[in-house]
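With one protein chain withheld, the remaining protein chains of the complex are depicted in position.
Should a chain be cited, it is by its letter among A and B, assigned in written order, with residues numbered from 1 in that chain.
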Amino acid sequence: MKKPLKLLLLPILLVFLFSSCSYSTHELKNRLIIQAIGVDTIENGRVQVTLQTLNTEMAGNPNSGADLGNVINSLTTEGSTVAEAISNAAKQVGKLPMLSQNRLIVFGRDTAKAGIQPYLDYFVRDAQNRATVYVAVSDTSAKDLVSAELGESVVAASSLEDILQAMQFNLNIVNQELYMLVNQVETDAADAYMPVLKAEQGEGGESKFKLQSVAVFDEDKMLYELQDEGVIALQILTNQVESGGAFSIYNTKYQSNMTLQIEKCRVRIRPLVENDQPVFDVRIRINADIAENQTEQPFSVTEDYLNETKKSAEAYINNLITENTKQSFTKFQTDPFCLGMRFKRKQAKFYKTHIENWKEMLPNVKVRVHTEVEIERVGNGVENI
Amino acid sequence: MWKWINQAVDKVTQKTPDSVQPLPTVSTNAEENIIYFKKRLGSSFDILYKQTYIGNNRAFLIMDDGMCNNLLVTQQVVQPILRAEKMPTDPQEQMAYIRDKITQGIDQKEEHSLDAAIKELLSGLVILFIDGVPFCECFGVQGFPKRSVENAQTEVQERGAQEAFVESFKDNVALMRRRVRSPVARFDIQEVGKTSQTRICICYFADRADPQCVDEVKNRLKKADLDVVLGTGYLRPFLESDTVSLFSSVGTTERPDIACAQMAEGRVVILVDGTPFALYVPHLFLENFQSLDDYNHRPYYSLFIRTLKIAAFVLSVFLPGVYVAVCTFHQEILPASMLYDTAVQESITPFPVMLEAIFIHFIYEIVREAGLRMPKSVGHAVSIVGALVIGDAAVTAGLVAAPMLIVVAMTAISSFVVSKIYYPVSILRFAFMVIGGITGFYGIIIGFGVLLTNVCAVQSFGTPFAAPFAPLHIGALMRDTFVRMSWTRLGKRELQIETLEK
Partner (left out) sequence: MNKTSKISVWQLFSVILLSRLLTLLTYTTFGLERMHNADFFASVLFCTTFVALFSIMVFIQSKLFPEKDMTDIAYIASPLLSKGVSVCYAFYFIFAALTTLVRLELFVSSIVFPDTDSTLFAVICIIAACYAATLGIEGIGRASVLSLAIFNAAFLFIVLTMADKIDFVNFSPIFFDGITPSLKAGLNSATRTVEVVMLTALLPKTKGKPMRIYTTWLLVFAVYKLILFFCTFGGLGDYALTQLFPVYAMSVLSEVGVFRRFDVLLTGVWILSAFIKISLLFYLQAELLQKSFKKSWRTGYILIAGALVLIVQIGMGGTFADYFFSTTLLTRTLFYAAFTLVLPGVVLLAAYRKGKKRHEKTA
């Protein structure tokens, strides 16, 4: 290396070394670790943001015995935009907010009804935000949900996250990630949905959380809510059913209430055009185990009984899908099942010609469901005594 | 500024004397020769002169007391000469008689130059001058103190031979000869150092070493402008690549078996008299992760060990830097539970993470260096103090975070796994800590890029240092890199280092 370059290098290195100290504000110990963000609209179009932040000292030493306060703190700030409100958090804590560990974004019910589009931009644009962060609607205001506490050593956002992740083994739960929400809000071919979460006051004064329903949006405005059966239909049609989910049927011939636990569920949806109308040919194949057989008189498991169970289950699923799609399509003219997106891909020509009046066409859409249920295991039972 | 520094250095140094002088020849007057010897050697107490008469002719025997075996001198040189019967009277015939009939050693030679005779004297030979003879006779009766062959200290091996090189030059050659009893093994002697006139031996297999490479080694060493050579380190810079790199492109070993293995692959090994280490060229970067034990284990285990060593290298260089970068810039990478623990631990320390990392690693290096140089009896005390000060007190006092300590421990242990490159690794570690603290993970990546390009640009005697990875040689890569073939295949053909040049 040339001598002048060597001479230059030393001061440059020193400048770099010393300048690094100025980044200490970005260090982990100086960050406000955000666990959940609640967005509510308030008067004059301003935004109220509630942040659930981590008390790192308590989070790192939950069993220290010292009075370190609650593991989470909540703080509420305001601003004309979400970004401004979040940056205003520094007024209360003097730390740089860190959004990368955020587990949940919550919109208040009123905000969801008024439209969430304006508030999504911040979460899409900010590089720190994960695209896979969960989004939900609060049954009341977002502040109520985000500031609720479950005890001094429980991270409330983590509990909410656990509830949403339980979708893996419960058919009545669906979760929604930010990027999927944006896709659904932006497309003309489908409508967005989000789980509705509720904070209830428990007996001991502490809160407890519950998944209330699933909110369905028309464009970016919350329109109505899907209850249990609607949620099952949503899970099935969006192909999200995993092993472990259970549904109950009534076996009319044997007069028994039964619960079947799904082992495998495959859904094939073929969008067709028949008589100039969109038709969805839905084929569902479910492999399930008998989880419970509630009957007054125990009886042996026979081939006939299994066939009857199969038939009842198939009829239940067929009816479930047909009824719920019908209700969404005809009553609300919405498609949270994303069937339109499939139609757009497979029947692009037809969709293109009807892109303007797709919503109006929804009530005429036919959904043909054909379900096949295979009983895999019958399991233990009192009938064997 | 450089000019000023050079001037300052010149003030405290002097140019090494030029040894090119006219060489005086042995005079027929033995006393004149002795006077020349005394003039050159001064009044050194270890040089012994014995005047005697062989027949009617005056003779002188000269020896270096410490370098010769006194018993051998008496039994094989002095006694036979003085008690000889039928000794001719003519001095020249006397010398021929002594050389051919009396003394029994093979290590014996005739010298006509006085300076050459002095060199032989200082190498432990006894010199005999007889009046009227224009040359002297040198008898090899060396017996200087030396260390016996011992176990290797820096390249410990589990299942192979335990012998290591010693300071004695001839013993080292013997150790290698014993392993390779083939006429293709060549040991060429050369001298370096104007004053020390240190002997070096250039060892290679004549049938596979690249003759150009051998000549280049000899030429470079011949041109080495040194006054005194006391170790292999003196010669290393003359054999290094033109591209400046933290990693040496000259290999070092203290094991004769490794030296032989290198020669078998067509490399050139350089032994230096008085040093229990050998140098070899060309050297590959990958060899820093290999040991002879790999060849004694089954191939699958060698693969595991080598992978482990490379992982240890990566950890020891990058782990502290990455930790600093993660804590300073990329907290999102940490899983939530790990984030909480790290955040709470880091929150009690007063320094920024980068300074904390540099501080604690600096302390660790001090403790390590102290442990290395201290007498063994106090070495343990140093370890205890180090462990207590760094391990316990610093954390308790809130000066250092516990995760940082774990990082130091992991780094330290990992760096000992790749002990051959400990020194460059420790420097790189500091460099990456600074880069990580300033520019985060992406700066570390750029640093890695610079390091990679640097290593790839190094050529060790025409062979790319990063071969067989860069340039890629599938044959060599599959033969003996991460994966080592079984001896049933490996033994059939020896790798030719020359082929990696392409």
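As a working rule, a contact is a pair of C-beta atoms (placed from the backbone, for glycine too) under 8 Å apart; a residue touches a chain by one contact, two chains touch by 3 or more.
If you're wondering where the values come from, they're calculated on a predicted model, not measured in any experiment.
Visitor: If the hidden chain were put back, which of B:228, B:311 or B:333 would touch it?
Guide: B:333
Visitor: Using the document's definition of touch, tell me which of A:41, A:100, A:158 or A:235 contacts the absent chain.
Guide: Within the whole complex, the residue contacting the unshown chain is A:100.
Visitor: Return the single residue from B:69, B:243, B:383 or B:419 that touches the missing chain.
Guide: B:243
Visitor: Where does subunit B touch the missing chain, residue by residue?
Guide: Listed in rising order, the touching residues are 210, 212-213, 216, 243, 329-330, 332-333, 335-337, 435, 438-443, 445-450, 452-454, 456-457, 461-462, 464, 466, 469-472, 501.
Visitor: If the hidden chain were put back, which residues of subunit A would touch it?
Guide: Residues in contact with the chain left out: 2, 5, 12, 16, 19, 23, 26, 96, 100, 124, 126-128, 130-132, 179-180, 182-183, 186-187, 239, 338, 341-342, 344-346, 348, 351-352.
By our rule, only the chains that are shown with their structure count from here on.
Visitor: Whole-Å distance, subunit A centre to subunit B centre, using C-alpha means?
Guide: Distance between chain centres: 65 Å.
Visitor: Per the contact definition, I'd like the list of subunit A residues that touch subunit B in the complex.
Guide: These residues of subunit A touch subunit B: 1, 3, 7, 13, 16-17, 19-21, 23-24, 26-29, 31, 33, 54, 56-57, 59-61, 98, 100-101, 128, 130, 158.
Visitor: Hey, which residues of subunit B end up touching subunit A in the complex?
Guide: 1-2, 244, 327-329, 331-332, 336, 339-347, 349, 352-355, 434, 437-438
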